[in-house]
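The complex is shown incomplete by one protein chain, all other protein chains being positioned as in the whole.
Take a look at chain A:
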Amino acid sequence: MTARTTGTRPDAGHAGPSGSGPGDGPVPAGPPRRAKVRKAATVLLFLAPSAVPLVLFTLVPMAGSLWVSLHEWNLIGAMRWTGLGNYAGILRDGDTWRALGNTTLYIAGYLPLVYVGGLGLAMALNRVTRGRDLFRAVYFLPVITSWVVVALIWKWLLNPSEGIVNKLLAVIGVEGPGWWTSDAWALPSVIIAAAWKDLGFVMVILLAGLQAVPAEALEAARVDGANAWQRFRHITLPLLSPSTAFVLVISCISGFQVFDQVYVMTSGGPAAAASEVMVERVYDLTFRYGRVGDASALSWVLFLVILLVTVVQVRLQRRWVNYG
């Protein structure tokens, strides 16, 4: 990673300003070798503080993870080579597919909620001027709250017997579901909490996009007789497409990485299996079952899934995103 300090030339004994050789550029006074060493030292000074930790704590573990994924290992005993056996094993494992299915369902439920909700809020905010900053600050409040706190708050709100949501439902004569304790409602519970937390984030992104839509374009369309829906459909949405694309990509990536809120809300509970997501599976494989090789292989599968989904999205976005 270091800049090379080669280029040895017989320059010993040189003194004075005559140091620059052919092709060396305007080197300031002093022997060229010392200048090169100095230059290399400068590069090191600027890059090493980030390069060394990135190598040690990102690249080395990445390589280590690939290596471990090719072995059977329980963290304690000796490693046993299995080649691609772990990958074949986890792809045959029903639990993997269930976790992938749950993760996909989570994204499928979460994404429309935050996008439609965030867009609605952004459009409403874009119409008003008084109090806009205050509303925006309030909507953003859950975004700065940690996932653990959000999950705990909603776990109590959605408590089947004592939670306020079911009590309010009872007032209007509806018997509330078992939420995070029931197989059918565990994922929806997590989705509700996540949408509540991220709505403000999506709103801020989309509002910034909306504010970049030129008022003249909308006005011209209005003069031409386009109604509100037509203006939204044919002017606002296309001009908003870069922001939409950003939200979709970011949400899918973070959706596949979902962990904290699921772990806090349902792990160890009655609906743990029905809501287990991919990262939770990696965690459980490692720290509960000691199947480190399988866990490493699964984390690479997850990474490839994220990569694939992102690449496909970016490809597709070339067709529908309008990067004026």
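One rule holds for everything that comes next: a residue touches a chain if its C-beta (ideal position, glycine included) is under 8 Å from a C-beta of that chain, and two chains touch if they have at least 3 such contacts; residues count from 1.
As a working rule, contacts and distances are computed from a predicted model.
Chosen from "histidine kinase", "Carbohydrate ABC transporter permease", "Heptaprenyl diphosphate synthase" or "Phycobilisome protein", the protein name that UniProt gives for the omitted chain reads "Carbohydrate ABC transporter permease". Touch with the chain omitted from the figure is made, among A:A108, A:A170 or A:A208, by A:A208. The residue from A:T96, A:N166, A:T236 or A:S296 that touches the chain not shown here is A:S296. Here one chain is not drawn; of A:V37, A:L91 or A:V138, the residue touching it is A:V138. On the side of chain A, the interface with the absent chain consists of residues 1, 3-4, 39-40, 42-43, 45-47, 49-54, 56-62, 64-65, 68, 75, 120-121, 124-125, 127-128, 131, 133, 135-149, 152-154, 156-157, 159, 162, 164, 196, 199-201, 204-205, 207-209, 212, 242-243, 246-247, 253, 257, 259-260, 263-264, 278-279, 282-283, 286-287, 292, 295-296, 299-300, 302-303, 306-307, using the contact rule stated above.
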